[in-house]
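Only a single protein chain was left out; the remaining protein chains are all shown in position.
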Amino acid sequence: METALSGRIWRTQQGGQTVYVVHGSVPENVLGGLEVVSSVKTTKSFMLASREYSRENSLVKIGGAEFGGSDVVICAGPCAVESREQMLETARAVKRSGGTVLRGGAFKPRTSPYSFQGLGEEGLRILKEVSDEVGLPVVTEVTSPDQVALISKYADALQVGARNMQNFELLKAVGRSRLPVLLKRGISATIEEWLLAAEYILLGGNWNVILCERGIRTFVTDTRNVLDIAEVALVKDLTHLPVIVDPSHATGRRDIIPAASRAAVAAGADGLIVEVHPKPESALSDGPQSLTFNEFNSMVREVAAVARAVGRRVPNCEQLP
Amino acid sequence: METALSGRIWRTQQGGQTVYVVHGSVPENVLGGLEVVSSVKTTKSFMLASREYSRENSLVKIGGAEFGGSDVVICAGPCAVESREQMLETARAVKRSGGTVLRGGAFKPRTSPYSFQGLGEEGLRILKEVSDEVGLPVVTEVTSPDQVALISKYADALQVGARNMQNFELLKAVGRSRLPVLLKRGISATIEEWLLAAEYILLGGNWNVILCERGIRTFVTDTRNVLDIAEVALVKDLTHLPVIVDPSHATGRRDIIPAASRAAVAAGADGLIVEVHPKPESALSDGPQSLTFNEFNSMVREVAAVARAVGRRVPNCEQLP
Amino acid sequence: METALSGRIWRTQQGGQTVYVVHGSVPENVLGGLEVVSSVKTTKSFMLASREYSRENSLVKIGGAEFGGSDVVICAGPCAVESREQMLETARAVKRSGGTVLRGGAFKPRTSPYSFQGLGEEGLRILKEVSDEVGLPVVTEVTSPDQVALISKYADALQVGARNMQNFELLKAVGRSRLPVLLKRGISATIEEWLLAAEYILLGGNWNVILCERGIRTFVTDTRNVLDIAEVALVKDLTHLPVIVDPSHATGRRDIIPAASRAAVAAGADGLIVEVHPKPESALSDGPQSLTFNEFNSMVREVAAVARAVGRRVPNCEQLP
Partner (left out) sequence: METALSGRIWRTQQGGQTVYVVHGSVPENVLGGLEVVSSVKTTKSFMLASREYSRENSLVKIGGAEFGGSDVVICAGPCAVESREQMLETARAVKRSGGTVLRGGAFKPRTSPYSFQGLGEEGLRILKEVSDEVGLPVVTEVTSPDQVALISKYADALQVGARNMQNFELLKAVGRSRLPVLLKRGISATIEEWLLAAEYILLGGNWNVILCERGIRTFVTDTRNVLDIAEVALVKDLTHLPVIVDPSHATGRRDIIPAASRAAVAAGADGLIVEVHPKPESALSDGPQSLTFNEFNSMVREVAAVARAVGRRVPNCEQLP
């Protein structure tokens, strides 16, 4: 018997399984009736990313840190890698206070061509050395498809920044990788646009996607951006992917990062990514929103208390004095 | 000796004291030298509302509920007073779950002239009766200067809604009252505009002002508004006045009100004002953002846990089973 | 025969006719069949304001100036009435350059209580005298229901400012008046909210409503607000009411007011309301966005050229040298 299928079809992989994404008016029973098909799901415009696709939370690992489970994972580090000494000092402070992933940018997307653009491969080398020495996995930003291979030699996870959330060629490139991808929300992206950006990566076969809310642009100028806190809860309902929050870019102000961090965890975030610097006042970028080591340490303790209040934990933080 | 004072001067009262607000280039030592002057302070554009004016938190009371201290005060009730039965049932549920202030609108500012406009004085009468019977103080909205006297006969506190945040004649009118005023942030108000609105009330001699963040209008359509959570922490730094959060209007979605409420308290809010209705699906206004009694009860417990994690408490909530 | 009417009904007047607004599921043929009913129309949520209610443009007059026809009407004057001399000098300059309505505020809604609040009734008296002497009708702002009667003694039209667009008690009050009402769009109002605000006035029986776009609040800080120019064309399609543009508040910058004015007329605006001041640098309010007399004169000529290009005219401007 012949059946006219009017939809279009995409094929991707999830673990060892082949997933066919069918877009259009294809009768469900036709597909379900095929012997090779084990199950059929009807979903939203973001098909693979949706809760309808997977009721269970996806767990994504960067090194030993697991996102999407009961842990609240703290990622921290400077905005940009500036020197081996700066990274090493910071990494040790991060680990000491309960952070389990190290961040640091080697390729910096800067608004002005005259601003510090990052150390490039030299920065990656520093990240790798420090990561090995201190024992923290590393996430760093990728800004172009042709950097994916290079960065993969040094880092444990790839970050796609807010300005590149709809750089679709880059999304396709990280979708072909198997490294975890931290996908930041664009500065004025809707949730659907954000989840469709994640969909590009999932469709490429890379299911290790962590979403990161980092504030949106509004009329407000008191803070750098507006932390869209309710959306954290909403996105957790709409997708099975982990969602973390970047309180540093969301607020741009050191004085309210602790409050924003507590709020994020209270709302259900699976983790935080925070800027920390040995000397924020002399940082080559984002100084005003970087915490000192002491401020970071206090913040983690406050966050850990809130995590417990919502039935979760910050790993490696219990043992704090 | 003569000194040229080029500034302008306003006079108001705080408690038993006379406060002169001087705007302009008046040498501080000239004023300080006058025998009748006990102290001189230099402040921001919002002079009376600023932290520079008062380092200590102002404590504002509605009935027995105290805002601005260590308590996290839960205000709750329906959007609009619809009937005595609805109010009574709701007030009892609110009290049972740990709410200590009752809300309910008798004069409803509605976008459309064809929408339910509230019961008016009949609604006030119901509020008063229920308040007395259940033992909860009442806050209700005032939408016009000439309603202040009427509402004051029935209610314990006046609410100025977001749309009226810059209705300056109304601000002056509630400034002449001595009832506590709940001043909502306008849908696209900056913090300075909001604190200057409070300034109108303080300058009138009414120091019982509670600020209420209720979400801002942005490009986001997934939620009714965007809860500007970082601003709660920021405003607490800028003013001595108490700040509470309205998660109902901020999100417009029942499913994420609990998460938004937890986040608000984690960020430092002094209380919440939440919409609760016996049957949200048949509410005359704001049904989709009203909690059922059960949902409200769960929310208060979650909030109480977060309050403890940040060193505060929801009064009357300890005894929950 | 009996028919169940489940809708609610409002009654208002338009000219000599009674208009019933029915909200709900009332069968059209039932109403149309009644002898006293001459016609039945089905409309949008803003029923009386909609194009469905009246295909023809409504013509609204302030003095001799007609809005909504082929004329492009120029209203101009200072932000605030400061003195008789200032008003007289400005009114003469406005008339000389082709302006046909005079503006000037006596009751000023100011963000800060410490800013100049206007001259009040003294300002109204000046407006009236100057209006009579120069021969220009006057529009001035009303900020409270109880000012309507007072202002009506002196002015030819009432302005409801952006901050009061949803001050519903004020809308009802000007709806009971028969003076023309200039209704500014709120700083973050949707078109539907704006037209529903107009609906409050129409429903009160006052059909002399002129809409005024004055810029919206967005993330942009280069200009005071963002002139929503496409909306002018859109609103003209959605309503029969005249629509004018305030390029002064929309941009907040003297240097681009002429460009914004040309754009407004090119897009289909029925007029402009512009701030003009003898000495902008010493204006008591809005100096940076006030044109000098020369700048105003040039602007009107540029606007007149664009008006001709779109098949319209600025009256009294042909005779310019």
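Going in written order, the chains are labelled A, B and C, and every chain counts its residues from 1.
The rule is short, and it goes like this: a contact is a pair of C-beta atoms (placed from the backbone, for glycine too) under 8 Å apart; a residue touches a chain by one contact, two chains touch by 3 or more.
In this text the structure is predicted, and so the values were computed from the model without any measurement.
Although it is left out of the displayed model, the omitted chain contacts the following shown chains in the full complex: A, B, C. Here one chain is not drawn; of C:Ala65, C:Ala260 or C:Ala283, the residue touching it is C:Ala260. Within the complete assembly, A:Ser112 is the residue of A:Gln17, A:Ser39 or A:Ser112 that touches the hidden chain.
Among the residues C:Leu124, C:Ala197 or C:Val232, only C:Val232 touches the chain that is left out of the figure.
Contact between chain A and the absent chain runs through residues 8, 10, 21, 23, 45-47, 109-114, 143-146, 163-164, 166-170, 187-188, 192-193, 196, 199-200, 203, 217. In the full complex, chain C touches the hidden chain at residues 188, 190-191, 216, 218-223, 226-234, 237, 247, 250-251, 253, 255-256, 259-260, 262-268, 302, 305-306, 308-310. Where chain B meets the missing chain, the touching residues are 188, 217-219, 221.
One rule holds in what follows: only the chains that are shown with their structure count from here on.
Remark: chain B and chain C have CA centroids separated by 33 Å (rounded to whole angstrom). Mean C-alpha positions place chain A and chain C at a centre distance of 49 Å. Each of residues 188 in chain B touches at least two other chains.
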